[in-house]
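A single protein chain has been omitted from the complex, and every remaining protein chain is retained in its original position.
For clarity, chains are labelled A, B, C, D, E, F and G in written order, and residue numbers in each chain start from 1.
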Amino acid sequence: MTLNIYLSGEIHTDWREQIVEGAKGLDVNFSGPVTDHAASDDCGVTILGAEDQKYWHDHKGAMLNAIRTRHGIAQADVVVVRFGDKYKQWNAAFDAGQAAALGKPLVVLSPPEHQHALKEVHAAALAVAEEPRQVVEILRYVLTGALPG
Amino acid sequence: MTLNIYLSGEIHTDWREQIVEGAKGLDVNFSGPVTDHAASDDCGVTILGAEDQKYWHDHKGAMLNAIRTRHGIAQADVVVVRFGDKYKQWNAAFDAGQAAALGKPLVVLSPPEHQHALKEVHAAALAVAEEPRQVVEILRYVLTGALPG
Amino acid sequence: MTLNIYLSGEIHTDWREQIVEGAKGLDVNFSGPVTDHAASDDCGVTILGAEDQKYWHDHKGAMLNAIRTRHGIAQADVVVVRFGDKYKQWNAAFDAGQAAALGKPLVVLSPPEHQHALKEVHAAALAVAEEPRQVVEILRYVLTGALPG
Amino acid sequence: MTLNIYLSGEIHTDWREQIVEGAKGLDVNFSGPVTDHAASDDCGVTILGAEDQKYWHDHKGAMLNAIRTRHGIAQADVVVVRFGDKYKQWNAAFDAGQAAALGKPLVVLSPPEHQHALKEVHAAALAVAEEPRQVVEILRYVLTGALPG
Amino acid sequence: MTLNIYLSGEIHTDWREQIVEGAKGLDVNFSGPVTDHAASDDCGVTILGAEDQKYWHDHKGAMLNAIRTRHGIAQADVVVVRFGDKYKQWNAAFDAGQAAALGKPLVVLSPPEHQHALKEVHAAALAVAEEPRQVVEILRYVLTGALPG
Amino acid sequence: MTLNIYLSGEIHTDWREQIVEGAKGLDVNFSGPVTDHAASDDCGVTILGAEDQKYWHDHKGAMLNAIRTRHGIAQADVVVVRFGDKYKQWNAAFDAGQAAALGKPLVVLSPPEHQHALKEVHAAALAVAEEPRQVVEILRYVLTGALPG
Amino acid sequence: MTLNIYLSGEIHTDWREQIVEGAKGLDVNFSGPVTDHAASDDCGVTILGAEDQKYWHDHKGAMLNAIRTRHGIAQADVVVVRFGDKYKQWNAAFDAGQAAALGKPLVVLSPPEHQHALKEVHAAALAVAEEPRQVVEILRYVLTGALPG
Partner (left out) sequence: MTLNIYLSGEIHTDWREQIVEGAKGLDVNFSGPVTDHAASDDCGVTILGAEDQKYWHDHKGAMLNAIRTRHGIAQADVVVVRFGDKYKQWNAAFDAGQAAALGKPLVVLSPPEHQHALKEVHAAALAVAEEPRQVVEILRYVLTGALPG
């Protein structure tokens, strides 16, 4: 059994690296969005031409990024969505909604203080973790049956 | 042509009433979440029994509410998602993600200051409006071909 | 909003009647299996001809009943599955699995003593109730937003 | 032709090992649930934190296990479901229901004494066997056209 | 519960009339192909222009008829396929294959002498009847739970 | 049997009116795009605000129109696509592609001189007509079995 | 581009061998039913136990064979269905119906004398050939663009 894991959400901490590192040796493939914030914001206008309006600048970029993110979610066997401490993070919740509607098993990684605000997303998840280490433990258990410790 | 419209998101202002009022005479059916905040938070424990942990209190409620919201989104011909000025509103973005993955035409109603944070959601929408009045005008145009003024 | 409710499972107590009675005035349509035990067992051979082997006797009946049960589950907006105190009730769990795979909101009605044995089914449900009255309260809340009391 | 086979159900006898051993040399991949009963029961709380209530203890575990079982069933070309002599085994019937609703060819492995209680599940199956050896013979025939003896 | 029934297959005897007559009072809607043999053969060229080649004459007609038959099968809750004593009747088996692939409950109405030749079609059916009367009895049982006699 | 017919394509002649008029008395519902050319071009900026760039002016309008056209195609039982003598008419071919991918029966109404250029679209159609009258005759035959004359 | 080809239908001549031989060097994988007539008829009772009634003898075999044929059709990129000179061949038409409903490109291989009786099946096909050689030429053209001669 191989699992394709899509790592969605917050791009300002090293949570993805922690999971990829921790999962070494497991039969998993990881994918996720472009995590270079500047490239992600400007990709549309850089490739397809500048826009005067900020709205269309953002729109062109968001549509290009959607080629990657929709493909990643569609190919995933498990979608992990991380909510961090800052920013609105509506794209994370949007990805979670897509995953839920496609019937993808959803793992949410979020701090306790966001529990109430995330209750609808949590209700669609098969696991709610607080630490990247727990996501690794979930993947190991799902793939091998082995529990930590 | 009848359109079933699901009105998702913010529950603290009267935007739903404005749209329903404005759309009188059009061939539309509206649905949406339970908008009584207290009932929405406590429905799970009120019906199915109290919980000691806040997490499970919220979980039971969110799952009951999901019976209504999933049905509403699944039955909708158009999903309107409103982002307001306050709160995290991850449930709004989560609903938008479900609508997008199900191929439902998505109309976003959001203030200009949230434009950048909502760019991924906007990129999946067929219209981005700032005022409930515009949503009514969209529905009227889609149903009858008539433009305002 | 109208809800089509499929009432699956145990056929030896009056739980269906309690729900139908309690839900009077709500915008719901109920369906369910044939609850006449003898007819349900013998329908196949009565209509299509006798069988020497008990296996094929049962098989012919179970296939005829499947015309009704599959249609009911497929048309349902909510599937309620009741597990009682007696019998194997594998057909109830089988219906629950069908409902889950079809993405139908699932409400389980089961006594506390079966909690551990039903944990996989419960994990796929949006509500787990112990009394028919609670199912009625769920339907009323989902349809109208009103809570008991 | 390669067949992915999901082996669902009873975890207390060596029926899986018999099938895997018997199918050596055939072009098949086997998967199934975690069969370590204790790990399966406690995985949720071990990884995601303890629960006071038995219900939520079980719930967290059942949801983690669902990541594996749903993936296994979704990827399967054939689902084999084993019903043994003991326990309620509602999870086996639940898996069979999921397989049926997803249009997966279903093979049931069950003792004769459960025939009547399993008639709805049998009616959805393409084969009903009593011995693991017969499942191997089915796989060999389906893949190679060769019959036993 | 209303059932939409598609009556496919043989068009040379009055089996459809027998079923429609027998089902009076039941909550069913019947549909089926155009049963006027000459119209069915010539509809394409009559409306869309003559063809020199018999193949294209037949092709144009068969495609027009497919507008009706595909719609009827797609809308059906139950598909009844009748095999008679004469002709190749490949269109009946073709309709049965479509119904099976779409997950429609299939009832086959066929004489005993065709049993071996129809075994693959029978294996996909939920009922195999020999007389139109039995189809009526099936519909009555499925809708009302009442058995004959 | 009721048929929902979506009339896609050319908006400069009265072909839709001819079909609607000719089909009086048949059990059909017609839908189609907004056929007021100016409204169709300007709906986006009229409702959602002006754009400096022609591209975004058109884009906003095309996306609003898509709410109506996608819904119409999705609800249709038969999609009729008309190619006229003038303009590029890529939207007509685009609608035909959507209809084909969704498995909708497709009727093409096109002049003989476009035959070669439309061969891929014709190959996906169940009927290719030259006159609106023929579309009416097809609908009458499909619904009633009656042929002209 | 690799194509998975399912070769359905007649099992009494060497048409499959001709196609497999002719397609050597092309990037294709072939599958098909068990073509050993006796094994195909008796597989059910040989593996799962004898039956007194011919109907159930056939039924058990047809269901086992369905594990292979449904998988083959579901995995196929192109389904080729051969109608020969003899027998009823309803299983061939049944397979063609399944392929059509699943949206699989269908190639029919049939003698001219069956043209009228097969017109509904032909109307769902993308090619109608008379010789195995033509099927090979189709596969070569589709994969490489090369035409014979």
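Rule of thumb we're sticking to: contacts are C-beta pairs under 8 Å (C-beta built on N, C-alpha and C of every residue); 3 or more make two chains touch, one makes a residue touch a chain.
Quantities reported herein were computed from a predicted structural model and do not represent experimental measurements.
A.B. asks: Using the touch definition up top, pick the residue from G:V34, G:M63 or G:V78 that touches the left-out chain.
C.D. replies: Only one listed residue reaches the unshown chain, and that is G:V78.
A.B. asks: Which parts of subunit A are in contact with the chain that was left out?
C.D. replies: Counting only subunit A, the missing chain is touched by 31, 34-36, 39, 42-44, 46-48, 60, 63-64, 66-68, 70-72, 75.
A.B. asks: Using the touch rule from the top, list residues of subunit F that touch the missing partner.
C.D. replies: With respect to the unshown chain, the touching residues of subunit F are 54-55, 58-59, 61-63, 65-66, 69, 83, 87-102, 114-124.
A.B. asks: Provide the residue numbers of subunit G that touch the chain removed from this figure.
C.D. replies: Residues in contact with the chain left out: 1, 3, 77-78, 105, 107, 126-129, 134, 137-138, 141-143, 145-149.
Simple rule for what comes next: only the chains that are shown with their structure count from here on.
A.B. asks: When contacts are scored as defined above, which chain pair ends up with more C-beta pairs, A-B or B-C?
C.D. replies: A-B
A.B. asks: Suppose each chain is reduced to the average of its Cα coordinates; what separation in Å results between subunit E and subunit G?
C.D. replies: Taking the mean C-alpha position of each chain, the two centres sit 23 Å apart.
A.B. asks: As a quick test, compute the distance in whole Å between the mean CA positions of subunit D and subunit G.
C.D. replies: One centre to the other, that is 31 Å.
A.B. asks: Can you list every residue of subunit E that touches 2 or more other chains, as numbers and ranges?
C.D. replies: 63, 66
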